[in-house]
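After this line comes chain A, so read on.
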Amino acid sequence: MLKIENLSVHYGGIHALQGVSLEVPEGKIVTLIGANGAGKSTTLKAIIGLIKTSGGSVSWNGKSLAGMPTKDIVESGIVLVPEGRRVFANLSVDENLSLGAYARKDKSAVEADRARVFKLFPRLDDRKKQKAGTLSGGEQQMLAVGRAIMTRPKLLMMDEPSLGLAPLVVKMIFDIIKEINAEGTTILLVEQNAKAALMAAHFGYVLETGRITLEGEGRQLLADDRVRKAYLGEAL
Partner candidate 1 sequence: MKTRNTVLTGLAIAIFALVLWLADKNLGGYAMRILNLSAIYVVLSLSLNLVNGFTGLFSLGCAGFMAVGAYVSALLTMSPEVKEMNFFLEPLAPWLARLTLPFALALVAGGFCAALAGLVVGIPVLRLKDDYLAIATLGFSEIIRVVITNLQGLTNGAQGLKNIPKFSTTWTVWGVAALVVAFMALLTRSSYGRQLKAVRDDEIAAEAMGVNVFRVKVTSFTISSFLAGVGGALLGHMITTIDPKMFSFMLTFNILLIVVLGGNGSITGSVIASILVTVLMEALRFLDEPLNLFFFKTNGLPGLRMVVFSAMLMAVVILRQRGLMGDQELTWSGFEKAGLLPRSKKGASK
Partner candidate 2 sequence: MDLATFLQQLANAASLGSLYSLIAIGYTMVYGILRLINFAHGDIFMLGAYFAFYLIASVALPWWVAFLVAIAITSLFGIALERIAYRPLRDSPRISLMISAIGASFLIENLGVVIFGGRPKSFASIPLFDTVVRMGSVQVLSVSLFIPVITILLLVVLLFVVNRTKTGMAMRAVSTDVEAARLMAIDVNKVISYTFGIGSALAAIGGILWTMKYPQLNPLMGIMPGLKCFIAAVIGGIGNISGAVLGGFLLGFIEIMVAAFLPALTGYRDAFSFILLILVLLLKPSGLLGKKQTVKV
């Protein structure tokens, strides 16, 4: 379980996170929604150690992640699929997947996972040897998810997986997220697409300018008037 208590982050001269607390119970899908600039990406980057925190604590299964280098955090099972895919454009699809498994030592299991990724995303199999930079946006997102699967994460964090993707592709990605979760992976999902996120998630938190303003079960938040007005675009 991931536990964040009173997390404070100063980033680029702004007090980006002002005392954020949230929990990601094991095996669940938790989503963090909010408007642009609310601090969602900052939260994920702070967890994975790409950004320094200025207060509060982040712990994974009781162990504090404070000050740990990203490499060690990832090796302990926490993986981030960053915003904008960030696949390695100069490397082939296959190599991108191999990089996902960079820290793993169990060769045969890695190959099994690779086969599984290609089964989930047949289009990636077709483009195995192509450079990742030549893929379309949707394919790159598939590659990013596939690469994340190759890490066999315990906690999978995703930063705006739906961004810039066609609705059908978004649906496919979310279906796969649910499938991965069903197999036991805990998921922390950051999304601007509040509707899709809240429909998929067990729990949700709403982040507004660095603070958590609402929390509850996914279904509850979907029905909440404040959420509907601010993020779901539904008239009262």
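Keep in mind how these were chosen: all candidates are chains of the complex that A comes from, given by their letters.
The rule we apply is simple: contacts are C-beta pairs under 8 Å (C-beta built on N, C-alpha and C of every residue); 3 or more make two chains touch, one makes a residue touch a chain; residues count from 1.
Note that the coordinates shown come from a computational prediction; the quantities given were computed from them, not determined experimentally.
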- Note on the structure: Contact partner of chain A within the complex, picked from 1 or 2: candidate 2
- Query: What does chain A use to touch candidate 2 in their complex?
  - Reply: 48, 50, 70-71, 74-75, 79-80, 82, 86-91, 95, 98-100, 102-103, 147, 151
